[in-house]
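The structure under discussion is supplied below as structure tokens; questions concerning it will follow.
Now for chain A:
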Amino acid sequence: MESQALMVILVPLLGSLLIPLAGWAGLRKATGPMAVLLIGCSHLLTWPLLGPALAGRTGESSIPLYRWIEFSTNIDALAVFMAFTASLIATLIAVYSLGYIEHTEHEPEYYFIVTLFVGAMMGLVFSRNLIFLYMFWEISALACWRLIGYFRDPEYVWKADKAFLITFGGAVFMLLGFALIFTQYGTFDISELRGKEIGTAALVLVMAGIFSKSATVPLHTWLPDAGVAPSTITSLLHAAILVKIGLYAFARLFCNGMVIAPEAQTWLLVLALLSAFVSASAALHETNIKRLLAYSTVSQIGYTFLGLMVFTHFGYIGALLYIMAHGFAKGGLFLCAGIIEHGTHTKDMTKMGGLFRKMPVTGVSYLICALSIAGIPPMAGFFSKYFVINGLVEGGRIAIATLAILTAVVTLLYMLKSFRMVFLGESRGEAHGEGSPVMVGVVAVLAVLTLASGFLLQLPYDLVKVADGQRLVNIVSLLWR
Partner candidate 1 sequence: MLLWVLLGLLVLLTVGACVFRDLLYVAVSLALVSAVLAGILFHYGANIAGVFELSVCAGLITVLFVSTVGMTKDSDQGDETRMGRGFIPLVLLVFIGLDVLILRWLGSALPSIVPGAGSGSFQNVFWNLRSADILGQVVLILAGVFGISALFRLKVKEKKHE
Partner candidate 2 sequence: MSAQSLLWIPILVPLAVAVFVLPFFRKSPRAGAMLGLGAVVAAGLAFWTAAPWAPGVDIPWVEGFTLAFSLTGWKTFLLGFVFLFQLLAMVYTLGATRRIARPYLHLFALLVAFASTYTVILTDSLLVLVVGWELFLVALYLLIHSGGVQAEAAAHKALVIGGTSDFLMLLGLMLFSQVSQGGGMTAGVGTASGPMAFWAFVLIFMGAGAKAGMFPFHTWIPDAARVMPASGFAALPASLEKVLGIYFLFIVTQQMFVLDAAAKTVLFLFGIATVFVTIVPALVEKDLRKILALTAISPVGFMVCGLGVSEAAGAAGAVLYMLTHAAYKSTMFFATGNFEEKAGGSGLERLLGIARSMPWSGAAFFLAFLAAISLPPTGGFLAKELILEGALHGGHIVVLALLVVGAVLNVAVFAKVIAVLWAPGGGGRGEAPGACVLAPLAMGIVAVLGGFLFSRADGLISRVAGAHEAGLTGNVWHFSILTVVSLGIYAAGFMIYAAARSGRPSAAEAFAPLASSPVLGPVLGMAEAKKFDGYEIGIRVVDAVTRVVFLYCERMVDVIGNGVISIGRFLLRPLLGGAHNGLYGNYLCWALAGFLVVLFLLFGSAV
């Protein structure tokens, strides 16, 4: 199990180094399939982990390096769930890239960084040492920097820099927080930090990192700006990897680990709610399709945080399912946006309209994903949103639950609005037909996954429930101690 997890990390991480070599060797055409292969392999390698994880088995391994820095892994249901979901979406996006990214100038670099990105995510998911968590965190940030600026326009590169600076800034403060935790408890090992109460200063610092990475108001503005990246990348950032990192870290550090004081918890909940509402408001007034979707991500991240931060059974389950549901749906939406952008050569929704007739599959997929985000059953988004808000009610946070519901209304409004502006009505401006078969196929697969993960919710639910059980075990053992 441990070596399996190690393979999941190392295949994309080390394999990515082969891609620029292939690029230099003149095999530009081969770089795409290589990336798909590596990421796909990484995903396939998570399959055998599902069985043990469902059975509730956990594993740990550790390689001491220097003093308190050791490369240690932690395999449990949470980690496997994240690894599985993220790599699945990443694989699909990589396949889509084959159609989307060809004929651009820096193809090998693109595939190299994407694979590295996935590797960093896998590493982060399985890491048990805070330093390594941070390290993979930053690898993802630098990957994100290169990828956002991929099209190289001066303004785009500036936005890439902004994203890098904000996420890096948050992360270094988080590192300072880790160091403070270390001075208090003398360890960087997450499992040893279980049940330890974290001080206010350290909490604020760590949350700065988590919030900046997971684009929570007011550290979120880089995420809408990152919409200048290729659609595959925004999709990757929003659905599979980047913004999920903060969520995962929160689940790992605070739901399964350190203890937060109740007053701090209230503040965090209010912040998450604020983030959800403010960004939903922004989304309602945005006419750039990718920025709208990005704001929507910020909002959904807020929901997920609400689920995690309330520390209840339903909340936790809901948040994890949310990560998956949002991943599928938002991945699909951004890839749809990619097809639309390819077809209309614009991101401005006011210049679109009536596209449904020209791209029906994309339209249907967009609608399914949008409704999932808006929380309409039977898409998975509904169940996760329901669980999260039920978790809030379960935790006695009724006022917050009510406001969260009202925010869900705004979500519904902007999602429908975007669908209407893009696909319905009379067509404005010229538009080609559907994208390439590969691209449309991937979008359709994501839409089907969105739908299927609602109908077949029990499969992820079982895994998530095991994760929740492990979380409870941690809490119980803490009380017992």
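The candidates came about this way: all candidates are chains of the complex that A comes from, given by their letters.
Here, a residue touches a chain if its C-beta (ideal position, glycine included) is under 8 Å from a C-beta of that chain, and two chains touch if they have at least 3 such contacts; residues count from 1.
In this text the structure is predicted, and so the values were computed from the model without any measurement.
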item	value
Chain A in this complex - touching candidate among 1 or 2	2
Interfacial residue positions of chain A with respect to candidate 2 in the complex	217-218, 220-221, 277-282, 284-285, 314, 317, 371, 374-378, 382-383, 386, 389-390, 393-394, 398, 401-402, 405, 408-410, 412-413, 416-417, 420, 424-426, 457-458, 461, 465
